[in-house]
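For this view, one protein chain was removed and the others were kept in their places.
This part shows chain A:
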C-alpha cells in the first residue's frame, strides 16, 4: 500500500449536507430520534442479507457518510414487516425512513429491482387508481430490460403457469377508479404540499 492509498483509507469522507438532507426528508425527524440501542438489527427479518444493519445506517447518516449509506442494499431489503418499529423503544418507523432513503438513492442515480417494482406499481396506481397484478409483472419485466425479463420469465415459468392455471392472474386489467384524472390531480396537489412543507 502506498502512503497515498493509506491516507485515502484513513480519511473518512464526511458530508454534512447529506445528513441535513436526510433530516429534511419526510421521515427524517425519526433519524434524530434513534438512540442506537440495536434492537432493530436483532429483530430484522433480513438483516443477514443486508450490507449494513438498520442501526448502522442511522449511525452513518449522522456521520455524513453519504456513499456508504446510499450504496448499501439495506433500504431495498426492508420488507416493512414492522418488527423493528414494534420493538423500538423510541417508536421509530424504520420502514418509512428506509422508503425515504430509497427515494434519495434514486435521486443519486442508484436503483434496485425492488425500486423498479415500486415504480411500476406507483405508475399503475396513478394511471388507473388500482393495480393490475398481471400487468405489473409485464411492466416490471420491461423496466428491468428484455434480457433480464426473459431470464426471469424462464426462472419463474412454473410459478407463472400455476398462477394462470388457478385463475389468479387476470389477463385483462380489472376496472380502475371512475375518474383517474381527478386522482392524479389529488396526487400532484399532495406533491406540491409536501414540497412546500420542506419534503423532497
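In this text, contacts are C-beta pairs under 8 Å (C-beta built on N, C-alpha and C of every residue); 3 or more make two chains touch, one makes a residue touch a chain; residues count from 1.
Rule of thumb we're sticking to: contacts and distances are computed from a predicted model.
A.B. asks: Which name from "Linoleoyl-CoA desaturase", "Periplasmic binding protein", "Cytochrome aa3 quinol oxidase subunit III" or "Succinate dehydrogenase subunit C" does UniProt give the chain that's left off?
C.D. replies: Options "Linoleoyl-CoA desaturase", "Periplasmic binding protein", "Cytochrome aa3 quinol oxidase subunit III" or "Succinate dehydrogenase subunit C" narrow down to "Succinate dehydrogenase subunit C" for the missing chain.
A.B. asks: Can you tell me which of A:6, A:35, A:142 or A:187 touches the chain that was removed from the display?
C.D. replies: A:187
A.B. asks: Among A:6, A:86 or A:142, which residue is in contact with the omitted chain in the full complex?
C.D. replies: Residue touching the absent chain, from the options given: A:86.
A.B. asks: Under the stated touch rule, tell me which residues of chain A contact the chain that is not displayed.
C.D. replies: Listed in rising order, the touching residues are 26-27, 45-46, 49, 76-77, 79-83, 85-86, 95-96, 98-100, 102-103, 112-119, 121-122, 124-126, 129-134, 137, 140, 155-156, 158-159, 162-163, 166-170, 174, 177-179, 182-183, 185-187, 189-191, 193-194, 197, 199-200.
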